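The structure appears right after this line, and notes come after that.
Every protein chain except one is present and positioned as in the full complex.
To keep things simple, chains are lettered A and B as they appear, and every chain counts its residues starting from 1.
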Amino acid sequence: MTEKHTEGGHPRPVDKTNEYVRIESVTKRFGDFVAVDNVSLSVFKGEIFCLLGGSGCGKTTLLRMLAGFEAPTSGRIFIDGQDMADTLPYERPVNMMFQSYALFPHMSVEKNVAFGLEQEKLSRKEIDQRVAEMLDTVKLGELARRKPHQLSGGQRQRVALARALVKRPKLLLLDEPLGALDKKLREATQFELINLQEKLGVTFIVVTHDQEEAMTLASRIGVMDRGEIVQVGTPTEIYEYPSSKFVADFIGSVNMFEGRLIEDEPNFVRIQSPELNSTIYVDHGISAPPGAAVWAAVRPEKIEIAREEPDSQENRARGVVRDIAYMGDMSIYLVKIDSGKMVRVTLPNSVRQLSQRISWEETVWLSWDASSPVVLPQ
Amino acid sequence: MARSQIRQTQRPPIDAWGAGRLGLIFSLLYRFGPPRWSQYVRKNWSGQRLVIGLPYLWLFLFFAVPFIIVLKLSFSEVRLAMPPFAPLIEKVSDVAYVLNVNLGNYAFLLSDALYVNSYLYSVKVAAVSTVFCLLLGYPMSYAIARSTPTLRNIWLMLIILPFWTSFLLRVYAWVGLLKTDGLINQFLGVFGLGPFTMMYTTFAVYIGIVYSYLPFMILPLYSNLEKHDLTLLEASADLGAGPIKSFLRITLPLSMPGIIAGSLLVFIPAVGEYVIPSLLGSSDQLMIGRVLSDEFFSNRDWPVASAVSIAMLMLLVVPIVLFQRFQNQELAGAKK
Partner (left out) sequence: MKSKSWFRRLALFVGFAFLYIPILSMVVYSFNNSRLVTVWDTDDSPTLKWYRVLFSNEQILSAAWLSIQVAAVTATGAVILGTLAGLVLARFGPFKGRTLLSAMTTAPLVMPEVITGLSLLLLFVFLEQLIGWPQGRGFITIVIAHITFSMAYVTVVVQSRLATFDDSLEEAALDLGARPAKVFFRITLPLILPAILSGWLLAFTLSWDDLVISQFVAGPGSTTLPMVVFSKVRLGVSPDINALATIMVTIVGIGVVLSAFYMRRQERRLALEMQMAKAEK
């Protein structure tokens, strides 16, 4: 996976003084099953917040509670300072874009988009005007009279978006917005979505299981697992500084070395791992007692692979290349190191000559910088 | 005839029977109110009670309550009056009330061979008809399910068409066919066969029931068979099973729900059939539907007729409950 994140995450900085949504200790139980477990979260005005997690982690349930389709078993939800406890979906200043788009099949595109406005008791003239404007914005102007079954997947998605946005909600909830689109369309739509959001200034909360989508769209990501929020941060923070093994594993791929802290100083730590012949030297301190069992996580792109032995005696391993996956722009090397562990290394194919590139069954040296490992508690 | 007597010394303000009825109505209303808005506002709107209430009330009044009446009536004595039975609690004198609970009707049913035989006969006829219906309906459903989509629609249309035509008239059609000088015997006569006596026999009733209820067997069966994954059969063939074996071990078990649904849809109403045995059946052996009708209209013995109904219901309670459970399962399964 080629990383597209920029330093600091989303280009527009998040205005942390303007909290728009506050989720306070919300739990949702279905019988014995706890779908959402004591989640507390703040979403700020104008940001794109992504709830990221696998299926069954509770992200969709949380979204539905924000929309009003489910009521929390305990806890409170505040939108724009108001407690949403007894507010029904049609009374909320929130709109949702459904995963299946939920376009009304018996209505044309125009009528679909106009539906929400018609519930607001506006004049016919104003409704028509706003609908036309919105359809222009999403570039569907010519298809206004068509019915949903006459549209392609991408067009339907834009109708769903237009329908939700035409009401000028302060908060838009999106359930797997790009899931049904093919890869090329997805990429194009991702950027369109971001542009639209910037232009309109709407706060987005997106639910997705696709980490690429989250990394591209979000100004902040909330990773969920089994009903709990495991980590909240910008895409960079989540990727480079995961707070747990789960998050490190979930986002991108990672090499995990099991080990024990043998030296713990304020500005460095040393880890001894049975999976590595050398020790791991990390150039920042962590808060853990000496002798603690830890994971050292090193991302594949941070590992250097070379035929020559590196100078440093630490942060290195020797192995044999067992498998190579050629992706065009880069290659993924699976290297079996001396301890028997398989390490994943990605390398851009910057050298064109095949003969110069490292090949199968070659003995190689892996090494990484002291700043690369992330130390995680076990 | 058993009779129990209760002596009371006071007079109730209104007729006990009337009070009982009003009480029922009140309890029904109470279930829906006084309004507990806070509980209802969260989930749905206030019109919810109206929406539930309207069909509920109708069905309760016109479906459930009548059964209670039939039950109550089955315990009464027959009277030469209009209506022809004794009320449950009857005023015999100024101070005495009599509770006319009469189990005699049921005893009568059990003792008289006519009724017992009728029940057994009805069950037998319905069961055999169901089997025949299945034997004819299954191959048809199978053939339709395996046809091309265009043909399938045509076949289905042809199956549905008779269903929309009058039931009565279709049964009547068999009168002309089954008579001793009817079309079938004429046809057989060409080959020197017959004439066979087919009218007013159990055989005619079988034909009538199979004929009338065939669509009810085919539609659930078809709807089940149509959903079968044909690649299962291909896999079975690939693993070495011949077509017959594949059918018996794969198609047949998978079509069980359809078989059950179709069979129940045929069997249960067939037990209480009236029209078909009246037009085509013999007068020696009566099906229970006719017995009930006779008791009611000819003998004007409403209590016994009620007892016959209750007994019929007891007979059918198990299949009916099975069917309802089945329906619910199917409907729940259809929801994705």
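Everything below uses one rule, namely that a contact is a pair of C-beta atoms (placed from the backbone, for glycine too) under 8 Å apart; a residue touches a chain by one contact, two chains touch by 3 or more.
Only a predicted model underlies this, so the values are computations on that prediction, with no experimental measurement involved.
Peer 1: Quick one: say which of A:Ser40, A:Ser152, A:Asn277 or A:Ser312 touches the chain that got left out.
Peer 2: Reading the full complex, the residue touching the unseen chain is A:Ser152.
Peer 1: Please pick, from B:Ser111, B:Asn153, B:Thr197 or B:Asn299, the residue that touches the omitted chain in the full complex.
Peer 2: Final answer for the missing-chain contact: B:Asn153.
Peer 1: Which one, A:Ile23, A:Val36, A:Leu51 or A:Ala67, makes contact with the chain that was left out?
Peer 2: A:Ala67
Peer 1: In the complete assembly, which of B:Ala127, B:Leu254 or B:Ile268 touches the absent chain?
Peer 2: B:Ile268
Peer 1: What residues on subunit B make contact with the chain left out of this view?
Peer 2: These residues of subunit B touch the chain that is not shown: 18, 21, 31, 43-45, 47-48, 51-52, 54-56, 58-67, 69-70, 73, 83, 136-137, 139-140, 142-144, 146-147, 153, 155, 157-162, 164-170, 172-177, 179, 181-183, 186, 211, 214, 233, 243, 264-265, 268-269, 271-275, 278-279, 289, 292-293, 296, 302, 305-306, 309, 312-313, 316, 319-320, 323-324, 327-328, 331-332, 334-336.
Peer 1: Go through subunit A and note every residue touching the omitted chain.
Peer 2: 67-69, 88-90, 94-96, 98-100, 102, 104-106, 115-116, 119-120, 146-147, 149-152, 154-155, 163-164, 167
Going forward, only the chains that are shown with their structure count from here on.
Peer 1: At what distance in angstrom does the C-alpha mean of subunit B lie from that of subunit A?
Peer 2: Once rounded, the distance between the two centres reads 58 Å.
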